[in-house]
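Of the protein chains in this complex, all but one are displayed in their positions.
Moving on, here comes chain A:
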Amino acid sequence: MNLYQDIKATAQAYWITLRNMFRKPVTIQYPEQKRVPFERYRARIVLTRDPDGGERCVACYLCSAACPVDCISMQAAEAEDGRRYATWFRINFTRCIFCGMCTEACPTRAIQMTADYEICRRDPLTLVYEKEDLLIDGPGKEPDYNFYRHAGIGVVNPRGQGEEERPPADVRSLLP
């Protein structure tokens, strides 16, 4: 009985090896040869700009709150035109687990994930990305969205002149 089992197992193993010898290999010769990931692949994080070229990030701290490994930190400030922006914005990619929670939390579509998966360095400090390393020139996904056009606080268009807004109310009017 045992002898039969042994012969069967040996033959089966050889058969599997033999069968795979004629298959196309799945491994590629990285880094000479590179794989193209899917569009929604979750890798290196970037900060995008709105279609008008302004920074989309309003430093609302939601990404840093959502981040399960606490790798995002920033400081908000107010620009002269009333725009809220990040004076500095830091992502520590040695800590990032590329879970994508930050992009889900982002209310302005500023923080987005790209397909650039090649993030390894010899010096860990070079993986701590500052705002200038993160900010890209384009809008990324949802290219037409500009948060300030919908916020109603009057940064890119005068108050009360946005698409979803009525002109400012006249406090002194007594009309019914």
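Please note the rule applied: contacts are C-beta pairs under 8 Å (C-beta built on N, C-alpha and C of every residue); 3 or more make two chains touch, one makes a residue touch a chain; residues count from 1.
Quick note on the criterion: contacts and distances are computed from a predicted model.
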UniProt protein name for the omitted subunit, picking from "Aminomethyltransferase", "NADH dehydrogenase (Quinone) subunit G", "Cytochrome c heme-binding site:Ferredoxin:Adrenodoxin" or "Quinol oxidase subunit 2"? "NADH dehydrogenase (Quinone) subunit G"
Contact residue for the chain not shown (choose from A:5, A:29 or A:173): A:173
Thinking of the whole complex, not just what is shown, which of A:3, A:21, A:36 or A:125 touches the missing chain? A:125
On chain A, the omitted chain is touched by residues 58-62, 64-65, 73, 75-78, 84, 87-90, 107-108, 125, 128, 130-131, 147, 150-153, 159-160, 164-174, 176
